[in-house]
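A short worksheet on the structure shown next.
Removed from the display is one protein chain of the complex; every other protein chain stays in position.
Letters A and B name the chains as they come in the text, with residue numbers starting at 1 for each one.
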Amino acid sequence: MNYVLKSIPSRTVKPRNSGFTMAMDKGLSLREVEDFIEVSGDYVDIVKLGWATSFVTKKLREKIDIYRAADIPVYFGGTLFEAFVIRNQFDDYVRLLDEYQLSFAEVSDGSITLDHGQKCRYIETLAKQVTVLSEVGSKDAAKIIPPYKWIEQMRKELDAGAWKVIGEAREGGTVGLFRDSGEVRQGLVEEILTQIPEEQIIWEAPQKEQQVWFIKLLGSNVNLGNIAPNEIIPLETLRLGLRGDTFDFFLNL
Amino acid sequence: MNYVLKSIPSRTVKPRNSGFTMAMDKGLSLREVEDFIEVSGDYVDIVKLGWATSFVTKKLREKIDIYRAADIPVYFGGTLFEAFVIRNQFDDYVRLLDEYQLSFAEVSDGSITLDHGQKCRYIETLAKQVTVLSEVGSKDAAKIIPPYKWIEQMRKELDAGAWKVIGEAREGGTVGLFRDSGEVRQGLVEEILTQIPEEQIIWEAPQKEQQVWFIKLLGSNVNLGNIAPNEIIPLETLRLGLRGDTFDFFLNL
Partner (left out) sequence: MNYVLKSIPSRTVKPRNSGFTMAMDKGLSLREVEDFIEVSGDYVDIVKLGWATSFVTKKLREKIDIYRAADIPVYFGGTLFEAFVIRNQFDDYVRLLDEYQLSFAEVSDGSITLDHGQKCRYIETLAKQVTVLSEVGSKDAAKIIPPYKWIEQMRKELDAGAWKVIGEAREGGTVGLFRDSGEVRQGLVEEILTQIPEEQIIWEAPQKEQQVWFIKLLGSNVNLGNIAPNEIIPLETLRLGLRGDTFDFFLNL
């Protein structure tokens, strides 16, 4: 930190298990990745190459290498996993992870219908090779999954070997954990937290109001994901009570 | 592409006549232009320097040269044409195109009232010097042009020598083809398509939902415009059925 301020909430440091921030890269250039790391490298724990953007990304290997050199692991968005699975190319996906020497992978069913037992078997298989993040929640706003189902799926996916489970929100923050308006499905989140330890969950929360809501519920060191690269610094100030939205909250503790 | 996925919709390649993407640069630095080309050069067919931003753009000539070296033609937004016309400086505009050795120009009447015969004469004149894109639709949300008028104007502008016609939407996507909410004027688009061949139209569609709508109506190789530089990669994944929004659509074909 650049100067001393008293009574700043304590933050975990890398490598973090909680207070984790996952950023979404949906098409940065190599130079932009360097800039991103210069500014936000200490505050980003992992980077997702959004959905299947890696298919059309130029200099993909160089990009992954730049992140890796800064100790920031990279993984492919869950939609890519689904794109391989729906085409009966799961074996190709396994080889792809190997070819790019990735140490993380996401298993999700946001765009496809996947028997949950089968989803867990994918998690089990991949967990032998990489650290698995598994995602619960549909990208389809019409598919409302009831809370008990979220909990059951999260538990089974953790049991199958997922390192953490991700609560779905899309890039825009309007499905899964959130209503169409972006408002948090508060009852859902609270019910999940009665059953699943919070350190095992990453909440996708691209909008500032969503981040504020989770920080107020779970504190500075909540795990958050789908953060845009230029919102990492703003998020870090929210976590530290140094922006209007959470300024009062930490003072009152 | 970085790896093999089966059953990916086929995409046209540059130089494209359909499946064309027009990006809007509203003030990138030279280095940002280089980065943009690194990431998205294969997927961008032409760049518009938004409205009259070229008036205040630093190093304009160098910027145009960088794009040109990457085989991406640049043109000035239609508002600049209108700014010259309303000041009785059309001859200066012609000289300006020449001075910057531009090969494309836009003719529009989004902010001025222009007799349609006169608009067509401007198209005719400019078509002798450059490839003309002509734009139909007002930037004024209150000026609703009925479908038959859109069709009549588009046809006459193509007859006058326009290479393609552009359906207006602004940078934000809220006028012309769209309602205030950003929703597509579906009946308008469908009626236009009964009369004007789709390869001759570029649909301005800055919002993701608008892009999805046009891709679902006209397929991967619809011509789209006013795409922000950092949305070119996301758009390309939509065209390929590799993002949630169009994932199902192409699988069901």
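In this text, contacts are C-beta pairs under 8 Å (C-beta built on N, C-alpha and C of every residue); 3 or more make two chains touch, one makes a residue touch a chain.
It should be emphasised that the depicted structure is a prediction, and the values quoted were computed from it without experimental measurement.
Novice: Using the definition of touch stated at the top, determine which of B:21, B:40 or B:57 touches the missing chain.
Specialist: Missing-chain contact among the listed residues: B:57.
Novice: In the complete assembly, which of A:16, A:31 or A:59 touches the absent chain?
Specialist: Of these options, the touching residue for the absent chain is A:31.
Novice: Of A:10, A:103 or A:230, which sits in contact with the chain we cannot see?
Specialist: Result: among the candidates, A:230 touches the missing chain.
Novice: At which residues does chain A meet the chain that is not included here?
Specialist: 1-7, 31, 34-36, 38-43, 208, 230, 232-234, 236-237, 240, 242-244, 247-248, 251
Novice: At which residues does chain B meet the chain that is not included here?
Specialist: That gives, for chain B, the contact residues 26-32, 50-60, 79-80, 82-84, 86-87, 89, 92, 96, 99, 110-112, 139, 170, 172.
What we mean here is this: only the chains that are shown with their structure count from here on.
Novice: Rounded to a whole Å, what is the gap between the Cα centroids of chain A and chain B?
Specialist: 35
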